[in-house]
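This is the structure I want to talk about, given as structure tokens.
Note that this complex is displayed minus one protein chain, with the remaining chains in position.
Right after this comes chain A.
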Amino acid sequence: MADALATITRVEGLGMIALRADLARAGDAIAEATGLALPAATSITTDGSRSLGWMSPDELLLILPGAELAEAQQALNQALTGEHALIADVSDARAVFDLVGAHAADALAKLAPVDFAALPADGLRRTRAAQTAAAIWRIDGGYRVIGFRSTGDYLATVLNNAALAGTTLAAR
């Protein structure tokens, strides 16, 4: 039997900071404090270890190695002094999965109403994966999926089920 459509691994140890602010006003300060360019709508910018994802017109998600979390949070707090802004550590509220493999897009296509093969290289798409909310973007050789930790077991189950060996969508 063929291999699974994608290798699915749960990623632990990432730090995540939810940022809410008026991005037109505070965008430059956020870009400077995080060391990343401000992402355009529905995209994500990265420098290799850190990423800054666009979540909504007034919300960003900073993803970084867990060890840098406290320092980054402090820098952001300092940069956004006086702004009406939210800087919240949401690391423990999220479940992160990496789907790596030639047919990872096929597995995601079974769960979300989105054509992930057409996702731009720096695209970030918030959608649903089966019945739970998820944000999905490209990583080397596949996709990264983040969802709520409270539905993380469910997300792991549906992802593994969608990636079962021999279930590619192309005609066989």
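In this text, a contact is a pair of C-beta atoms (placed from the backbone, for glycine too) under 8 Å apart; a residue touches a chain by one contact, two chains touch by 3 or more; residues count from 1.
By our rule, contacts and distances are computed from a predicted model.
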*Among "Sarcosine oxidase subunit delta", "Quaternary amine transport ATP-binding protein", "Phosphonate C-P lyase system protein PhnH" or "ABC transporter permease", the UniProt name of the subunit that does not appear here*: "Sarcosine oxidase subunit delta"
_Candidates A:Val11, A:Leu38 or A:Met55 - the one touching the absent chain_ = A:Met55
*Since one chain isn't shown, list which residues of chain A touch it in the complete complex.*
41-42, 55-57, 59, 113, 125-128, 133
